[in-house]
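Okay, so here's the structure we're looking at.
A single protein chain has been omitted from the complex, and every remaining protein chain is retained in its original position.
Entry: chain A
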Amino acid sequence: VTDSFSCLTRMRKVSVLLFLAWVCFLFYAGITLFTSGFLLTRLELTNYSSCQEPPGPVFLPWGSQGKPGACWMPSRFSRVVLTLIDALRFDFAQPQHSHMPGEPPASLPFLGKLGSLQRLLETRPHHTRLYRSKVDPPTTTMQRLKALTTGSLPTFIDAGSNFASHAILEDNLIKQLNSAGRRIVFMGDDTWKDLFPGAFSKAFFFSSFNVKDLHTVDSGILEHLYPTMDSGEWDVLIAHFLGVDHCGHKHGPHHPEMAKKLSQMDQVIQGLVEHLENDTLLVVAGDHGMTMNGDHGGDSELEVSAALFLYSPTALFPGAPPEEPEVIPQVSLVPTLALLLGLPIPFGNIGEVMAEVFSGGKDSSALAQASALHLNAQQVSRFLHTYAAATQDLEVKELHRLQNLFSKASADYQRLLQSPPGTEAALQTVITELQQFLRGARAMCIESWARFSLVRMAGGAALLAATCFLCLLASQWAASPAFPFHSLLLTPVVWAIVGASLYAGLLTMTRLQVELVVLEAAAAVGSLLPFLWKAWGSWRSKRPLAALLPIPKPVLLLLLIRLATFFSDSFVVAEARATPFLLGSFILLLVVQLHWEGQLLAPKLLTVPRLGSSTPTGPPRHSGAYALRLGIGLLLCTRLAGLFHRCPEETPACHSSPWLSPLASMVGGPAKNLWYGACVGALVALLVAVRLWLRHYGNLKSPEPPVLFVRWGLPLMVLGTAAYWALVSGADEAPPRLRALVAGASVVLPRAVVGLAAAGLMLLLWKPVTVLVKAGAGTPRTRTILTPFSGPPTSQADLDYVVPQIYRHMQEEFRGRLERTRSQGPLTVAACQLGSVYSAAVVTVLTLLAFPLLLLHVERISLAFLLLFLQSFLLLHLLAAGMPITTPGPFTVPWQAVSAWALMATQTFYSTGHQPVFPAIHWHAAFVGFPEGHGSSTWLPALLVGANTFASHLLFAVGCPLLLLWPFLCESQRPRKRRQPPGSEAEARVWPEEEEEEEEPLMEMRLRDAPHHFNAALLQLGLKYLFVLGVQILACALAASILRRHLMVWKVFAPKFIFEAIGFIVSSVGLLLGIALVMRVDGAVSSWFKKLVLAQQR
């Protein structure tokens, strides 16, 4: 029977979901608008340098233009071997000398392994140089390759796009080589294939994605390297080795494997030097460094110092190398190589030539240096001119100053060329001036490509703030009975469309380009403003303004403290320790508040003994020890979860938990087995706990498919996970003939677990009500209960009225049977499990989600996951102890519950071994189930890594409805607790004892009693959670924009904002899913009742 009323309730549910989705959209619009103004962007110019067009008037001293093969400058070398060793940190290559006779040599595995460099430096000082090259962050390989070929400064926004490479559009060395007709042979990292499609005359690409694989790329290169060199069919040979980088990611630099890898690289260099001919230059460079843990991406000292080594069989340098290698910017290599090879410098280069290299040759060395620098300066000046004409990025004043500097230096240089050679001092001044100009230009570019669009940032922040305010307002409003559900749905959407179309129309009239971000923001503002206006008006007319801040003061204080910590880099870095502290404070606050309000202790303890006349309000619902135990348990769990702490790079004194490394990295033995046992034990404990919980509320009785899945599918998932861990942690020890089997199983097992979880979710969504209808239609109708109507229920109102009656009737019936046959106690379960039908579904979904997410983490995180479940269970109980049930409604979820929940989500993010910085991302998650990598697919690895990183956000957001449901669930325990004598008799049967109560606890069916209030409560819960998350992202955005000139902005605030923003998106999606799940269960319960009523009528 579907009629207009049931349609109406469904509409109401849909409108709640749509309203929440709209609020999420507002937040997203604010976030994207802010991001578009905050994250750096740089205009990529598509101008190209060419031989025919020198960057300025030519003043080469010797008329060398006419020489064959000469472009801007005559070439010094006809061929180059460029050997890139990924992540070759400077100290890997640093010579280890000046040992005291008695002193033992340094024993770190990465020190002094490149002996051939040292030998060359000592024996052939005029042929060799080692530099410490300063890398610009972000130190990710693709950004570095872009910089190493274009000479420019890839911006921060590229840092995230490591998965999706794109061809370089800017002018670069490879393009110049191609246009000069040089043959380039490439071998190594296949990132180059995406960056320079079709640029190589011959190429051997090897996949770079599998960071676990140390040898494939390097062996592949070595197979082709020397044959290619000897064949002579090349002008430029590029070899990009990945072994060192992968070894860093897999083992860290302190592992013996690193020594082996570096020794192998040493042999490679040795071999190259032997195969080198006289017209060839050898360059050995690292694209970036690595941290103590072997990661990279940030801007710590270890990451930004890479090695750069030059060797020429003919003498190149005027003097011996300095004691301490010179520090140069990494991009200096680009103009230097270009001029040495007789190519034009790439158009967008902002690097400065290494003057030292140009000092050889027959002429005065200073003059040669000056001419190279002058060409370089002309090119940079031309670039600045073009760039400034295209955008307004660059600061006009500084640009002007630099132009003056350049004109002066250029004039001085011209004057010198007229005068007789030999005026060394004057040459030196010109060189200094040119270098000043080049360095100034570089500094200005770095400065201005870190410039922000303040308008957009302010707009985004304002939009976020307005949406937060909307959440606050609407969550208050939703509690009132006159909450207009239907107008909520339509008005904002209509206004959004109006706003967007108005904006689009305006732009098409003015013929400007429509930008998606701004369009989105316009739609958001267009829909937000009328709503706020309306809400504000109708709200103000009813209530005083003081009630606008409904958050209780202590909670507000803690919330404010949490928001304030986002503005301090120290606190953002230390958030992993600060969050448990705040959470602990929250927990104690809850306990103390319970005590303060007299809900914790028996009243006789609190009255003044001498008088005894006063009576505190109401009896306490719990024994004092109960809440105290919960509090202490929570504190203990929080502290234990802190053991899985990963240190940020900024605190060198801190040591990351050793438990965050995979079991495979442990050297075998009993410890490894013990750990494995503990991990599997945690899995089993989690499973048993969930099953016990479900059984306690009687949700494991029926033969419905979801129940069967919980009984059999979950253990299978545990088994699969355990087997997968066994394979992964022992893969290296497996005998060779089993290798293929192990490899196959490590592909199949994770996918099987995920498949099982998906199947379970499907089953649950298909049949969420798992009620055992043993006592269904066949029971004799001794008492007539359906008094108000005869015939089938005609309207939703009837159904709403009759449902609790049926429910009570069923209970009465069971009780009647029970009195007859006491032994059949568990039969009541059929009725009781309806009381937990919502939370059982949510808990099952959480468990089903937790297993695949756990699979993406390293094994020992399973203990942290166990703690997570335990902690949230305890917290829910503690919160429920302080939440009164208002029987007919309206139901509310207090602010402290929502804030504590959000805080715990943050704490879990850290206690599962994450940090909000890019180098700390667990990239290995992309290989779970895909040990061979993903080929060209990018969305799947991104999804896997994202699921790993934001697992806690997802779990807590989906579990959010539990905050509303739990107090009702705890209702069943309350009477028992009160009646129990202090001696606590042994409780053999739980349910029969409860039968003696006058009225059964209705538990979650109370929510069904008042569907209007139920929907309003869900809406309110969603809005409150979104508000707490929203103010966090707002605080992050404000911190990032206010502190945008802060030293730490790219290191701390920007990554924090990005992580927080993605976390918000994941959380909001999870929240919508969780609420939708509860609504789906609600719908299923409705149809279940309908069926029951129909069956009774028959």
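The rule we apply is simple: a residue touches a chain if its C-beta (ideal position, glycine included) is under 8 Å from a C-beta of that chain, and two chains touch if they have at least 3 such contacts; residues count from 1.
As a working rule, contacts and distances are computed from a predicted model.
Peer 1: Identify the UniProt protein name of the omitted chain, choosing among "LAFE_0F09846g1_1", "Multifunctional methyltransferase subunit Trm112p", "Phosphatidylinositol glycan anchor biosynthesis class F" or "Signal recognition particle receptor subunit beta".
Peer 2: Answer from the record: the omitted chain is "Phosphatidylinositol glycan anchor biosynthesis class F".
Peer 1: Of A:Leu635, A:Met666, A:Ala685 or A:Ala743, which sits in contact with the chain we cannot see?
Peer 2: A:Leu635
Peer 1: In the full complex, which of A:His595, A:His696, A:Lys767 or A:Lys1090 touches the chain missing from this view?
Peer 2: A:His595
Peer 1: Which of these touches the unseen chain: A:Arg577, A:Arg629 or A:Arg751?
Peer 2: Of these options, the touching residue for the absent chain is A:Arg577.
Peer 1: List the chain A residues touching the unshown chain?
Peer 2: 561, 568-571, 573-574, 577-578, 580-581, 584-585, 595-598, 601, 605-608, 610-611, 614, 616, 632, 635-636, 638-639, 642
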